[in-house]
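What follows is a structure written as structure tokens; I'll ask about it next.
In this view, the complex is presented without one of its protein chains, the others remaining in place.
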Amino acid sequence: MHRFEKEDLKAAPPGTFRTQLPVRFQDVDAAGIVFFARIFDYVHAAYEEFLASVGHPLPTILAQGKWAAPLRHAEADYLAPSRFGDVLTIELVRAHVVETEIALGWRLTSDAGPSPRAVVQTVHAFVTLPRFERCAVPPDIVQALTQ
Amino acid sequence: MHRFEKEDLKAAPPGTFRTQLPVRFQDVDAAGIVFFARIFDYVHAAYEEFLASVGHPLPTILAQGKWAAPLRHAEADYLAPSRFGDVLTIELVRAHVVETEIALGWRLTSDAGPSPRAVVQTVHAFVTLPRFERCAVPPDIVQALTQ
Amino acid sequence: MHRFEKEDLKAAPPGTFRTQLPVRFQDVDAAGIVFFARIFDYVHAAYEEFLASVGHPLPTILAQGKWAAPLRHAEADYLAPSRFGDVLTIELVRAHVVETEIALGWRLTSDAGPSPRAVVQTVHAFVTLPRFERCAVPPDIVQALTQ
Partner (left out) sequence: MHRFEKEDLKAAPPGTFRTQLPVRFQDVDAAGIVFFARIFDYVHAAYEEFLASVGHPLPTILAQGKWAAPLRHAEADYLAPSRFGDVLTIELVRAHVVETEIALGWRLTSDAGPSPRAVVQTVHAFVTLPRFERCAVPPDIVQALTQ
């Protein structure tokens, strides 16, 4: 399984896919900062928007029922806390495609400054439905990720 | 649609179904108290445990695919805030069954004192699957609710 | 406490505040539709955006620590289920201001058709901080709500 170096996720190459999300009132925890697991919720929202941007909206993928791409791995390094009021920019800064898997590297920054709040990596395994047999990553997703 | 008087939900009759849930670290909001919508998450957890206690665990109901009981209405009155560290007791204090609907009245208290934190009411409509036609409430649920 | 008639929340007067939110992958429940309590999460997101639009962003209000407006009551009527892939429009269709409270009426529709998915009402009580004594609704919020 591919793993990115944490340092390689801290900068965004030109042409990076990005989206913005506000931290919601209910996303913080009893310590007053964004609950660590919410970072993964944000990254998944960005992943949904990325898929839509390359012509594969996730609701359509699920409705077609031909393939799915469940998570095999997810990890986050927390570099600075985020708080209610922050607007986060989530960028898809790296991608690595192997035959039946994609590894995606994400960076989260805020409008408050340039240093990243977190870097995240996710690995999705592509499988046919309903049998869950490994299958090749669809060509246009490969193309979008390797541009 | 049946609606309970708020005052009638503040006391629990003998034999009331009850369960306990801790407020989780991530259930609070940026004001430091339990986010208002989480109260409904807690009540649904109690509803799941009630259904299991009367022989109709919700996972089994869904797997059988014969009927469902989606929410038609939900409301909460917030009487005092709850915080991280509280252990909430959720009680099914009232029930009203009409032909194809049940109205349930819930009370939430904590280990910190007797006065309720919130009272909640939910109305579920019973429908056949997959056609979503109204159907009678199953007899053993009626019996459990009218004891 | 003010309560709107459910029917009065089904239509939006001209000039209504509105915002849009996509149903997220993780907002559904095991029955495959949006979990009923998430409707309140969506309405709170719209409330945050309404407050920002009238010059009172909630993060600023909390940081100032002079007053707060906790929920005293919340209720929803579910008219049709929402699903992953829906983009919901949330509108502030009614408001009722009393001295220290506001009642807000909300309508949720989708891009799939004109009939509402849900109508919601919320009642906020205004209190001073840190003593939680009832206080008047700030004049510019009154003005924004009564235009």
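Should a chain be cited, it is by its letter among A, B and C, assigned in written order, with residues numbered from 1 in that chain.
Operating definition for what follows: a contact is a pair of C-beta atoms (placed from the backbone, for glycine too) under 8 Å apart; a residue touches a chain by one contact, two chains touch by 3 or more.
Since we're looking at a predicted model, the values are computed, not measured.
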Any idea which of B:D41, B:D77 or B:E101 touches the chain not displayed?
B:D41
Return the single residue from C:A11, C:A30 or C:A136 that touches the missing chain.
C:A30
Pick from A:A76, A:V97 or A:A112: which residue touches the chain that isn't shown?
A:A76
Residues of chain C (touch criterion as defined above) contacting the omitted chain:
25-26, 28-32, 35, 37-38, 83-84
Can you list, in ascending order, the chain B residues touching the missing chain?
22, 24-26, 41, 44-45, 48, 57-60, 62-63, 83-85
For chain A, residues touching the missing partner are 30-31, 33, 35-38, 40-41, 44, 58-59, 62, 68, 70-78, 81
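Here is the rule we use: only the chains that are shown with their structure count from here on.
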Determine the centre-to-centre distance between chain B and chain C, using the mean Cα coordinates as centres, and give it in whole Å.
22
Which integer distance in Å separates the CA centroid of chain A from that of chain B?
35
Averaging over Cα atoms per chain, report the distance between chain A and chain C in Å.
29
Junction residues of chain A - those touching two or more other chains:
25-26, 83-84
